[in-house]
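Remarks on the structure that follows.
FYI, not all chains are in this one, though none of them got moved.
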Amino acid sequence: MGEPTSPVPKLGAKPAGTYLRNCWYVACWADALGEKPLSRVFLEEPVALFRDGDGIAHAIAGRCPHRFAPLGHGTVVDGALMCPYHGLRFDGSGACIHNPHPGGHLPDGRQQVYPLEERHALLWIWMGDPAKADPALIPDFSWLTDPRWEAVRGATLAEGHYELYSDNILDLSHANFVHPALVASAFVEGERRFWQDGETVHAEYVRLDDTLSEGIGGMLGRLGQKQDFYGEVVWHAPAVLYFDFRAGEPGTARQECTLLPSLHAFTPETPDTTHYIWATARDFALGNAEFASGMRAALEYAFQQEDMPIIRDSHRLMRGQDFWDLRPLILNGDGGGVRARRMLQRMIDRESAS
Amino acid sequence: MGEPTSPVPKLGAKPAGTYLRNCWYVACWADALGEKPLSRVFLEEPVALFRDGDGIAHAIAGRCPHRFAPLGHGTVVDGALMCPYHGLRFDGSGACIHNPHPGGHLPDGRQQVYPLEERHALLWIWMGDPAKADPALIPDFSWLTDPRWEAVRGATLAEGHYELYSDNILDLSHANFVHPALVASAFVEGERRFWQDGETVHAEYVRLDDTLSEGIGGMLGRLGQKQDFYGEVVWHAPAVLYFDFRAGEPGTARQECTLLPSLHAFTPETPDTTHYIWATARDFALGNAEFASGMRAALEYAFQQEDMPIIRDSHRLMRGQDFWDLRPLILNGDGGGVRARRMLQRMIDRESAS
């Protein structure tokens, strides 16, 4: 009698959204996948994640070809993923290697396999052509496993289209309105710059000699002290973002400011729901569990209680319509989000054309 | 860290219903709108309600033109409604008067403005052509602010089409079956009369020398005493109803009977959901909080626990079909509802034609 599994989401017969497929999406935190497999939906496709006998993580199509049960709700037996319904077992190549029923005939077909890479404490999944799945394309988040850094982190399922979530990070000016405790006016009043570099999009925020918010000031132990601070967001298609936040005594060289690196990764479950995986690290107060717990609670509150409701509601108010058809008013802060949306659209168009 | 806002309802790209637009709908109780704005959906349109620096209430389109956030979840700053997401501010004319972002360029466009009138302790909204929004068309509910009367009141969101809710009030015979504690058999057995007067529809119930229900009898302090009683419902398009209930010693002139005036206002949120705003007043036991609390509890129970479930289920059993296509059986008690439905249909047709 285990704990109840959460229901598979309701899905239409055909995908309702259009997605970039040849790219790495974050599937989950690597340590979220232990002995127990996971059932997930990415890009409206059910996926089963499991580790084989050597601990290697695999991702195969999540619907059993026999009676459509969710393989990700199964168990691992002798290194193979056993269907929870009638016990067929599949290995990491998608092959059925065990049929417990009389005759034991093994079916010819294979489950679709999704390339899966374990890197930077994350599992990265490739939802497109496996031949193109080059691990070198995975963005560098090596600070997530670097012992000099200690990260607080989380993962949740969020309502709203994933591009609304990446827009949110690229336009940090929202923080002043949505996260009053976390960030002060600096991201609105500071200098901003947006640019594209190859297939990445960058948003930079610089604010010199200003007071930090209570949240960030407290986190850095510099409450009430004026600081120079610098923020840079780097967007990787389709929606994996690095946020480089630095603060220091006025006049400190940027590279010598205290850095708080963050990950914000958004993986579409459906056009209306998004897996949100996040982390923020520090290189001070290492091993301080109380500090980490407070930092984690503050960030989780900001993302789940402040960002998510407003993005959910904005998504609903779009009423299923296309973003550009709604003719959004463009403000200065949209320089990053607009570049990312256009880049992603070009990449999807290019992929569809080939 | 405020209390969580309730989610915006899910809406289709186009309205699913057809509505009368050039008329006054009740938006909410006037005192429900304080310093904090409100986010509402009327006729499938998101609306933001707020008070400016002078306390004047305004209604503007509830979706921010920038990133579609719900303006009604924002805050009022210097008398203007500030978007909760990126801080644009709008005044009561729908103009964007402040852009906190670098450059501070103000967009040319304006948010749609809905005429809003504060009258009789209610906010009345006009969802049609502003040029036609004549406050003189607001029905008279002055007893709601008359110090000789003290009202108990409520507001809730109810499942079911708003016409089913106005039908319910126009056919008071339901009370005998749905509200056994509140009203006895009088509304079934008494004399009824239905008529139309201009664009209002009237339903009258007269019952002489009969016993009041326990609920009403107790409320009037006349438990077990025979009474004459009179009920008149007045319907104003599309679904604002006045209920004039009077009871007195047998033989008392109607005008001298004790009056309990009621408001029942129904404003469609969607074709399937309705804002239900109600009040009942008395001119006795004024200032008696315990009495008021009991009266309010009894009425709220009747509306929310007795009317709403049966109307919700009747609505569901209509399976999205047109009322007349279902060929309803017409009983004597339908004289009011049928007149109101036909009148409303004529008014909608006339409006569509022009």
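Labels A and B are assigned to the chains in the order they are written; within every chain, residues are numbered from 1.
Operating definition for what follows: a contact is a pair of C-beta atoms (placed from the backbone, for glycine too) under 8 Å apart; a residue touches a chain by one contact, two chains touch by 3 or more.
For clarity, every value in this text was computed on a predicted model and none was experimentally measured.
Count of copies in the whole complex in this file: 3, from one repeated sequence with 2 chains shown in place.
Rule of thumb we're sticking to: only the chains that are shown with their structure count from here on.
Bringing chain A onto chain B by least-squares fit of CA atoms involves turning it by 120°, to the nearest 5.
By the touch criterion stated above, chain A contacts chain B in their complex at residues 164, 167, 171, 173-174, 176-178, 181, 188, 191-192, 301, 305, 309-310, 312-321, 326, 328-329, 331-333. Contacts from chain B toward chain A in the complex involve residues 1, 4-5, 7-13, 46, 62-70, 73, 82-88, 99-103, 107, 109.
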